[in-house]
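Attaching a single structure in structure tokens format; questions to follow.
For this view, one protein chain was removed and the others were kept in their places.
Chain IDs A, B, C and D follow the sequence of writing; residue 1 opens each chain.
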Amino acid sequence: MMKSSLKLTAAAAVAAFIATSDIALAEEAGLTDTTIKIGMIGSLTGPAALWGWPTINGAKMVYDDINANGGINGRKIELVIEDSQCQAPLALAAAKKLISRDEVFMLHGGSCSGAILPVRDLVLKEKVPMMVLVATADEIVAQPNGYIYRAFLPGSYDGEIIANFIATSPQLKKVVVVGNTDAVANVRYPKLEESIKANNLEYLGLEPLEVEATDATAQVLKVKSLNPDAVVLVARPEASAVFLKDAAKLGLDVPVFGSTLVDLQDLLERIGDPKPMANMNVVSFYKSTLTEAPMARWVDMLKKYYPDDKVQAAAFYGTSGALAVVEALKRAGPDLSREKMVQALSEIKDMDGGPMACSVTFAADDHEGCKTGSIWGMRDGNITALGDSWK
Amino acid sequence: MLEVSGLEAGYGPQLVLKGVSMQVPKGEIVALLGGNGAGKTTTLSAIMGLISARKGTVRFAGVPIQSKPAHRVFGHGVALVPQWRELFSEMSVLEHLDLGAMQRCRRSEIGQRIESVLEYFPELRSHLHRRAGALSGGQQQMVAIARALASEPKLLMLDEPSMGLAPMIVSELGRTIKRLNETGKSILLVEQNVHLALSVASYIYIIRGGTIVKHGPTVAFADERELFQSYIG
Amino acid sequence: MTQILKLEGLMVRFGGLTAVNGVSLTIASGEIRGLIGPNGAGKTTLFNAISGLAPASAGSVHLDGLEITSKSAPQRAALGIRRTFQTVQLVQSFTVYENLLFGLHTRAGNPLTRLIVGSYATPDADADAIIDEVLDYLGMRDLKHRVVDTLTIAHQRYVEIGRALVARPKLLMLDEPTAGLSPAQIERLDDLIGRLSSDWKVSILLVEHVIPLVVKLCSRITVLDRGRVIAEGTGAEIGQDAAVQKAYLGERLDA
Amino acid sequence: MEIATLLSVGVSNGCLYGLVGLGLVLVYNAQGIPNFAHGELFMASAFAAYTANILFGLSYALSMLVAIVFAFALGVVVEFLAIRPIAMNRSLGRASTEVAIVLSTVGLMIAIKGLARIPWGDSVRKLPAAFSTETISVGGLVLSTQRLLIIVVAFVLTIAISLFFSKTSLGKKMRATSQNTAGAMLVGINTGHIYSATWGLAAICGGVAGILAAPLIFLYPDMGTRMLLKGFAAACLGGFGSVGGVFVGGLVMGIVEIFFGRYLATSMMDIFAPIIIIVVLLFRPQGLFGSRSAVRV
Partner (left out) sequence: MLAAVRSNILPLFFVLLFGLSFTTDAYAQYLINLMLVYVVVAQGLNLILGFAGMFAFAHGAFMAIGAYVSALLMNKFGVSYLVAMPAAGLAAALVGCSIGIPAIRVSGLYLAMVTMGFSEIVQWILRNWKPVTSGTDGISVASPVFFGVELSDDFQTFYIILAVCAVMTALAQFIIRSRLGRAFVAIRDSEIAAQSSGINVARTKVLAFAISAFYAGVGGSLFSLTQHYINPDNFNLYQTIMQFCMVIVGGASSLIGPFIGATILTWLPELLRNAQAFQEIGFGLLLIVFVIFVPKGLAGLLIDKGILPREEYSSRVRGKWVVRKERAEGSERT
């Protein structure tokens, strides 16, 4: 028993070595006359799996839809999907596998900034076009960068939009920030602080809140003692809900502005009580709430291709990226190459962002396609659009 | 009552008992004597099932028990008072008696059992609620014996009960052992105090190097000088 | 004759227990001293106190004229006190040779490396010669590269003695070396111990429960009971001593 | 008022830490090992309560009962499958047996977490609170009913466990076994059963904490790791000794942590538990109340 399992392991190890040693080079990788191979990377398992399949499927449904309608210039999109578990070594392995083994034409991936950042160097060096899936760190798309594009609101813009919005209310002067200190939240702080100061608001500092916080009493009381006019809450849904509940309980009665990490509808469901939400406002990627008309097309598409998926905010984060990829592939024409693809992406101007509030515009030296978000607030117990963007 | 034959046992690679055979008849006190490291404690441990026998048999009341774990051997009615007493230092005297009794009798009888045990050790009555760890050596030995007695064992095995006790207490101990025997209990006594062993036992086994080298009724060991020689020699 | 070991009023207490209570003892160079006593007499604790494993609460220990009372066990080992244990303490996964190398751990090497990393970096140069000499002496040359846990207990005890011998100690302390051995093995060991002191110019302190062996090997025997020395003398003297008899057979009962 | 509020939250958090710590201490005293999988027992029980309550529609009280039974069973099964085979392996020395058992609990920690991800990994879940009114106001002090429940249950459970150890025969046997295994065998105790029972009871402690905390926090497979550290800290403060000591250790931990966060720096709250663990173990291993001799270092 022990012996045979030993042999099996040895055989597997040998097989792995042999399997890795084949080499082949195509003319233009990932292309045939009838297919375009795209590699996707997401955190499908592990602690960050929450952001895995939902976001992948939100992009995938666009490709499915295109394939169902005959593909692009005679080619259907073929996807190879790899897991990163939100860990850098595995994300890097996945990217290398996709590029050198599967020989994909391009990549569409990244659900954890920390895991996908190491991939940036590789992609630029291998000159593989890449659309960011849902990772929000600015550095991923920062210039110089010939190949990586993003078609939704990057993390740092959240803060800017919130700060600009707060500045439109003259009675709000002093702002305190409460938030998680994990990677997802951290990418938002520098620009947020900068924008708060740029708007001549008084920045009272950052009060950290554990991602797994069971209560926020200490934070709420600390915030109260600082006597702010507004609170910016940059936290994941769980911690945000905890903070809002404690804030309501302890009588912290100032407007709260949430980032794109949370969704009003979702928060409302979590808290199950509109009262703590009374002062809540949120920056959102989307044109409307999930139940309103502008989103109906995308919700229907998800239901068509992934009927088991939950219709949730995260479900459409990746959609605009896929739309931009499809648009660029169309424009690049049947005589496709990676360089032409990049060229085509750079030339996208004012493309409808699909579910996104923004319209997507790229330039050769600016690969952040989406710079506006919408702001929503609770008004009389209803989720109300407060405006488009305060960029 | 207890029949041991050809018992071999040891620790790790060491074989300590190299074929021990002995018997404890019902209602008798049998003493097992020998020098340091002769295998006395190992014999008791092997009988009790604390270490497993490698060869040989141990029968108690006709039932083979050599492969049973300690708690099963205990269930047959064998109780061991170990050399190091092995008390529960943070628990009270009463709790020790309680624990001793609870595995071998009904709940309702525990009080009665404890009462009867305390008749042998009236001194413990005033310490019932003290921590065992806070008692004197002699009192701890009483607790250890009383704990074993509370199970009303058919065979009581005592491993060097006199160790570390003052002479007066040793005499007292001797009297207690005799009284226990008078109530019909079989006793296997391992002792280094030969006088104590001679004064209570009816039959003597002498063990050396893991085997029984001499045995016979107590009268055969009347000459102390000779005993000392056979004992250390 | 010079005194190798001198104990004066040595006491060892653990918590409330006094395990060694004012022991004074001297061992001459080349002597084989027996140490006997009933269970719990404090023999092993006394061994630990001499080898430095148990700190002395009072009294002093001198080795070859040098006071070592406050020295640690490794320091004492370096100064020439080596011992064996009641239950064999070898690295069971090591070969005989590798175990013997432990004995050479304190051997002086390059003073500079010693200063930096202690004795760790000293190469095992010419260790082979010393180890081969010891193994030849013990008649175990052919077992040199055997893993210890494949050896008999008797051989493991020889390895323990060998580990002490390679360091050419001044004082060798043997703690119940015959425990668990067969009569034939005991006889062979007995013979070895008898030769050791003269062949290796080492004083020996022997704890044993096989008393005839002690009587045969040791010119003088110290008897310990309840942490005190109750008698000291030749085998014959000890055999006649009332206190010793009492210690072994117990107090006479008044009932 | 603010201090009273902080105190009430600190105490209720402390109660949770104390319960988790208690479970760790039970296993530690019985087998001398820190159980790294304890946080996962906490997590698994919370999910068991969730399953019973949300998926099978049982009442909160009934779900709690189901989850407690589940926790006990899980503890016993884990002991039987992953701990006993190592403890029974006499060929290892005592030290390597302990290391092997600890590694086994580490293995359990990741395996249970991975197992939980299959049904629960895709989203964050929430268990409704026991009472429909979430807060009550006492003289201006706003208290969460769930937190009151935590305090009451933790107190009751701690007292119940103390009584269990001092009054019941199983409790006495468990104490006896942890104090002197050889002695326990000599009074006919089957120590194997006692280890099972200890793991079961330890799992109940962790499980109850999980069930009580579930409505306050959200349920996800990684929720146990943070609690493990806090529980360790509580156990260290309590000196790995008495039931009451650990409970008080938890309270101290909960209260100090929240005051620390409020008046010094909220960023320090994450790091508080490991600091406590290091400082206490290195400089006062007997805990706040223990005496030096009782420590198993």
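Here is the rule we go by: contacts are C-beta pairs under 8 Å (C-beta built on N, C-alpha and C of every residue); 3 or more make two chains touch, one makes a residue touch a chain.
Keep in mind that this is a model prediction, so the values were computed, not measured.
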In the complete complex, the chain left out here touches which of the visible ones?
A, C, D
Options A:G114, A:G159 or A:G354, residue touching the unrepresented chain
A:G114
Taking the entire complex into account, which one of C:R33, C:R163 or C:H209 touches the absent chain?
C:R163
Residue of A:D64, A:D83, A:E160 or A:E327 touching the missing chain in the full complex:
A:D83
Thinking of the whole complex, not just what is shown, which of C:S24, C:Q89 or C:S219 touches the missing chain?
C:Q89
For the chain that's not shown, point to the residue among C:N21, C:S51, C:S203 or C:Q245 touching it.
C:S51
Could you list which residues of chain D touch the chain missing from the display?
32-34, 82, 85-86, 89, 92, 95-96, 98-104, 106-115, 117-118, 225, 229, 232, 236, 267, 270-271, 273-275, 277-278, 281-282, 285, 297
Touching residues on chain C - with respect to the absent chain
51-53, 72-75, 77-78, 82-83, 85, 89-95, 97-98, 101-103, 105-106, 117-124, 127-128, 145-147, 149-152, 154-155, 163, 167, 184-185, 188
Tell me, which residues in chain A touch the chain that this view leaves out?
2, 6, 9, 12-13, 15-17, 20-23, 44-46, 82-83, 85-90, 92-94, 96-97, 99-101, 114-115, 117-118, 120-122, 125, 137, 139, 181-183, 186-187
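As a working rule, only the chains that are shown with their structure count from here on.
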Where centres are the averaged C-alpha coordinates, which chain has the largest centre distance to chain C?
A
Cα centroid separation, chain A vs chain D, in Å, comes to 37
Between chain C and chain D, what's the gap in Å when you average each chain's C-alpha atoms?
49
Multi-chain contacts only, two chains or more: what residues does chain D have there?
none
Residue list for chain B, restricted to those that touch at least two other chains:
none
Name the graph shape formed by the protein chains and their touching pairs; answer line, ring, star, complete or other.
line
Pairs of chains in contact (touch as defined earlier), listed by label:
A-D, B-C, B-D
Contact footprint of chain B on chain C as seen in their complex
38-40, 87, 149, 152-153, 156, 176, 179-180, 182-183, 209-212, 245, 248-255
Going by the contact rule at the top, pick out the chain A residues touching chain D in the complex.
45-47, 49-50, 52-54, 181, 207-210, 212-215, 217-219, 221-222, 237-238, 241-242, 249-251, 270, 272-273, 310, 312
Can you list the chain B residues touching chain C in their complex?
10-11, 13-16, 18, 35-38, 83, 160, 162-164, 167-168, 170-171, 174-175, 191-196, 199, 209, 224, 227-228, 231-233
